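Excluded from the complex is one protein chain; the other protein chains are retained at their positions.
Read from first to last, the chains carry the letters A and B; within each, the first residue is number 1.
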Amino acid sequence: MEQLFFVIFAGIALIGAVNLLLRRNPLYAALSLLTTMAALTGLYIMLKAYFIAVIQVIIYAGAIVVLFLFVIMLFNIRAVERQTDRRGYLKWLALPFAIILIGQFLYIVRLFEENPTPVGTEIGFTEAVGRKLFTAYLLPFELTSVLILAAIIGAVVLAQKE
Amino acid sequence: MILQQIPANPIYGYLPIVVFLIIALLFPLVILGLMKLFRPENPQPPKLSPYECGVDPQRDARERFSVRFYLVAMLFLIFDVETIFLFPWAVIYDRLAIFGLIEIAVFIGILIVGYYYAWRKGALEWV
Partner (left out) sequence: MDIALEAALKIAVILFIVLTFLAYLVLFERKILGWIQLRVGPNRVGPWGLLQPLADLLKFIAKEDVTPDTPNRVLFALAPALALVPPLMALAVIPFGSTIELFGRKIALQITDINVGLLYVFALGSLEVYGIILAGWSSNSKYSLLGGLRSAAQMISYELALTLSVAGVLIQAGTLSLSEIVHVQSGYYFGIIPRWHVFWYQPLGFIIFFIAAVAETNRVPFDLPEAESELVAGYHTEYSSIKFAMFFVGEYAAMFVVSALATTLFLGGWTGPGAERVPLLGVLYFSLKTGFFLFVYIWLRGTLPRFRYDQLMQFGWKVLVPMAFANIFISSALALWR
């Protein structure tokens, strides 16, 4: 049962990701990204990370992809399409980056295979996340607000330039 | 759900949501499919043209529009991230007590600076 669900969610996520790369029209690419995000939510729930799962929907699907759609619609979509192939040489950079990424990923998987962390049923609850976040990881949490502050200033400055 | 059989693992609480998702996705599809049998279909060029009060449409509908929309989406995204942090905080506030109040006062305090900056720079105006 569990494996069936995993295969379904992972399959949808992969199809969405591949579709994202193949689509010419940026609008459809953004919608493929949305599909992938939705499927990832299912995977998070299966990992018992319930809080992260809903956050995934609220932030990624509900805010980031909406922002993408706005930006795509902000520029005349046909003008954007015409410019897509201007910098063809950039795609050769993708290969080394992909190799580094896969290497990192394998390294992390190995790391967890060697010392697996025990996971209780309540680890993904909002309360558990809060308890960790507001005691052990308090400093990173407070620093996040500085990061968000920088983002606010950046957004305002960027929009006023245009 | 049957109370006596409530499983210990909370993941089973999400099974009805999957069932609901399947039903909710099938619902519009079935309606759209079924209704095709009943309704007339008689397309004509003037009927299919976008509605513009009877005048023939000029130019494309997809024009560039105000940068304001982009700015609102951006600010929303940023503040939404901040709001999310409030949820785990509010839920365990009872245990954090005065410590929790100080923590969130610092967090929101820094963000209010950003909010004030956006306000002063006119990012919240819509003209």
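Descriptive notes on the structure:
To be clear about the criterion, a residue touches a chain if its C-beta (ideal position, glycine included) is under 8 Å from a C-beta of that chain, and two chains touch if they have at least 3 such contacts.
Fair warning: this is a prediction, and the values are worked out from it, not measured in the lab.
Residues of chain B that touch the chain left out of the display are 1-5, 7, 10, 12-17, 19-21, 23-25, 27-29, 31-32, 35, 38-43, 45, 47-53, 57, 61-63, 65, 68-69, 72-73, 75-76, 79-80, 83, 86-87, 90-94, 97-98, 100-101, 104-105, 108, 112, 115, 119, 124-127. Mapped onto chain A, the interface with the missing chain covers residues 27, 34, 50-51, 53-55, 57-58, 61-63, 66, 69-70, 73, 125-126.
By our rule, only the chains that are shown with their structure count from here on.
For the pair chain A and chain B, the distance between mean C-alpha positions equals 17 Å.
The touching residues of chain A, counted against chain B in their complex, run 5, 45-46, 48, 50-51, 55, 58-59, 62-64, 66-67, 70-71, 73-78, 121, 126-127, 129-131, 133-134, 138, 141-142, 144-146, 148-149, 151-153, 155-156, 158-160, 162. Chain B makes touch with chain A in their complex at residues 8-11, 14, 18, 62-65, 67-71, 73-78, 80-82, 84-85, 87-89, 91-92, 95-96, 100, 103, 106-108, 110-111, 113-115, 117-118, 121, 123.
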